[in-house]
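Presenting chain A:
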Amino acid sequence: MNPSNYVVLSAVLFSIGAIGVLVRRNAIIVFMSVELMLNAANLAFVAFARMNGNLDGQVVAFFVMVVAASEVVVGLAIIVTIFRTRRSASIDEPNLLKY
Partner candidate 1 sequence: MTTFPWLTTLGVVPLVGSVVVALLPRGRGLLAKQVALFFAVLTLGLTVAMALQFQGDSSEPFQFVESHPWIPTFGISYSVGVDGIGLVLVALATTLVPIVILAGWNDVDEDGGRGTVKGYFALILVLETLMIGVFAATDVFLFYVFFEAMLIPVYFMIGRYGGVQRSYAAVKFLLYSLLGGLFMLASLIGLYVVSAQLTGTGTFDFLTLTGLEIDPGTQKLLFLGFFFAFAVKAPLWPFHTWLPDAAAEAKPGTAVLLIGVLDKVGTFGMIRYCLPIFPAASEFYAPVVIGMALIGIFYGAFVALSQSDMKRLFAYSSMSHFGFIALGIFVFTSQGQSGSVVYMVAHGLSTAALFLTAGFLMARHGGSSAIADYAGVNKPAPVLAGFFMIAALSSLALPGLISFIGEFLVLLGAFERYLWVGALATVGIVITAAYVLRLYQRTMTGPVKPELEGMHDLRGREITALVPIAALTIVLGIFPAPLLNVINPAVDRVMTSVGATDPTPTVGLGTTVEGTDK
Partner candidate 2 sequence: MTELMPAEGVFSLIWVLIALPLAGAAILLFGGRRTNSWGPYLGVLTVAASGVIGVLMLLGMMQNSPEQRTYGQTLFTWVFSGSFQADMAFQLDQLSIIFVLLITIVGTLIHVYSLGYMAHDDNRRKFFGELNLFVAAMLLLVLANNYLLLYVGWEGVGLASYLLISFWQHKPSAAAAGKKAFIINRVGDVGLSLAIMLMFVTFGSVGFQDVFGVADQASEGTLTAIGLLLLLAACGKSAQFPLQSWLLDAMEGPTPVSALIHAATMVTAGVYLIVRSNVIFTAAEWAAVAVIVVGLITMWMGAIIGSAKDDIKKSLAGSTMSQIGYMITAAGLGPIGYVFAIFHLLTHGVFKAGLFLGAGSVMHGMNDNVNMRRYGALRGVMVITAGTFIICYLAIIGIPPFDGFFSKDDIIHASFERSPIIGILAMLAAGLTGFYMTRMVAMTFFGKARWEDDAHPHESPKVMTIPLIILAIGATFLGMALVYWGNIESWLEPVTGVETVELALPSWVYELTTLVLVLIGAAIAWVSYARRDVPVEAPHGSWLTRAAREELYGNQVNDALVVQPTYYTSRLLVWFDNKGVDGFVNGSAAFVGGLSGRLRRYQTGFARSYALSMVGGAVLVVLALVLVRMS
């Protein structure tokens, strides 16, 4: 299979992630969409590593996983705090800061 299909797949995943961020209200799902985008990037890296014939892309993918994990930690902490305060994980609800 042509590795460039993976790139296309990654683009699709990235777009799905981006659209997910735009259309979903639940902070957790929004956050998951972001993670999806990161992983789409990972897929692209790996695919490109294959196409370019070097391993940099794969290495990057590992780094990104670690970063994503720490992001999850921080993100969940924030989201949970908000949820506890507002009894809701909707990201449209915290809307005090505007204009």
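Simple rule for what comes next: contacts are C-beta pairs under 8 Å (C-beta built on N, C-alpha and C of every residue); 3 or more make two chains touch, one makes a residue touch a chain; residues count from 1.
In picking the candidates, the idea was that all candidates are chains of the complex that A comes from, given by their letters.
Predicted, not measured: the structure shown is a model, and the values here were computed from it.
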All of 1 or 2 sit in the complex with chain A; the one touching it is 2
The answer for chain A against candidate 2 in the complex is residues 18, 21-23, 25, 30, 91-92, 94-99
